[in-house]
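Missing here: one protein chain of the complex. Every other protein chain is in place.
Here is chain A:
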């Protein structure tokens, strides 16, 4: 069930969230992010952002994250900084799980998605 509260989080349970369909909204390379990761000691071939959006029309759920392609193994990883969204997950009794718990669940959910398929490779 989607519910838009005054804080404009979309609220639903993880079970409800898991039933939503998502599509990649956009994905792009970002040189500033790559430089930031380099300064953090992460050697990358490229880095950027990826955005997914739920396919429902009303109260569209937005989930976005930063990614990088690692230089050592050329695999694509979620970048430090976590997942950004307009979602607040709640428990079955209706209480908010909180921002941190919501993000951890979204990160866990993302790990099971084949999001790397839509990532651009190089400039």
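Simple rule for what comes next: a residue touches a chain if its C-beta (ideal position, glycine included) is under 8 Å from a C-beta of that chain, and two chains touch if they have at least 3 such contacts; residues count from 1.
Going forward, contacts and distances are computed from a predicted model.
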"Fe-S cluster assembly protein SufD", "Acyl-homoserine-lactone synthase", "Hydroxylacyl-CoA dehydrogenase" or "Branched-chain amino acid ABC transporter permease" - which is the UniProt name of the missing chain: "Acyl-homoserine-lactone synthase"
Absent-chain interface as seen on chain A, which is shown: 4, 7-9, 25-26, 28, 30, 32-33, 36, 39, 49, 51, 53, 58-60, 62, 64, 66, 80-82, 84-86, 99
